[in-house]
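Every protein chain of the complex appears in place save one, which is left out.
Showing chain A:
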């Protein structure tokens, strides 16, 4: 049965076997074949993501990270938080009810690299911003088990003691603008001052942050220490902005539910 079915293709098989027999005598033929065969899939799946406009939603109110938040994001990456926390709420009922509206592509539009994550040893953080107070976040980072006895998260008490480095922030924002984040020259030039200003509501630098990043930007002493700028300030500022860069998910998904 199988043989009769395959009979018309016998010559194809024959041809294939002969060609391959010859091909495997030439290392460069194999090289070219491998590159070609392995190239197709990646090209077909990746290239259109840059050209099809619907891939990323067009949203007017999406804002960039402030220098302080970006510094916090860099600390989040440095400490490997992404190994246990995802930032991607899937389109599943239980996830939407647990974490909030499902994540949209536009929300990580300025994330170089994205931190969608692959494992939830801890809960998803895509919408953790403003879910807890600054004080809760600080105390939780200092020792998670003070607040959640069953937690297996490491302690990050040293962040509260480590001064935040701000001199390299202009360079960081500049690099981000080179890969497509719309930071203006003004934002890049004032990055170090803005980082300080965002954590010092009383200082004259604070108004610059609001001018450049919008009136809704949170300006406060995130780590509870008004005398110095620490890595804790940056990380908490970042955690509090997660899910709050744009309201598009809340607005559109509430509408569809009604």
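Keep this in mind: contacts are C-beta pairs under 8 Å (C-beta built on N, C-alpha and C of every residue); 3 or more make two chains touch, one makes a residue touch a chain; residues count from 1.
Going forward, contacts and distances are computed from a predicted model.
Leaving aside the chains on screen, match the unshown one to its UniProt name from "cytochrome-c oxidase", "CoA transferase subunit A", "Amino acid ABC transporter permease" or "1,2-phenylacetyl-CoA epoxidase subunit A".
Protein name of the absent chain (UniProt record): "cytochrome-c oxidase".
Any idea which of A:176, A:209 or A:232 touches the chain not displayed?
Missing-chain contact among the listed residues: A:176.
With respect to the chain omitted from the figure, which of A:58, A:97 or A:227 is a touching residue?
Going through A:58, A:97 or A:227 one by one, A:97 is the residue touching the chain not shown.
For chain A, which residues reach the chain that was dropped from this view?
Touch with the absent chain occurs at residues 17, 20-21, 24-25, 27-28, 30-31, 33-35, 37-42, 44-46, 49-50, 52, 54-56, 74, 77-84, 86, 88, 90-95, 97-98, 102-123, 144-145, 148, 150-158, 168, 171-172, 174-176, 178-181.
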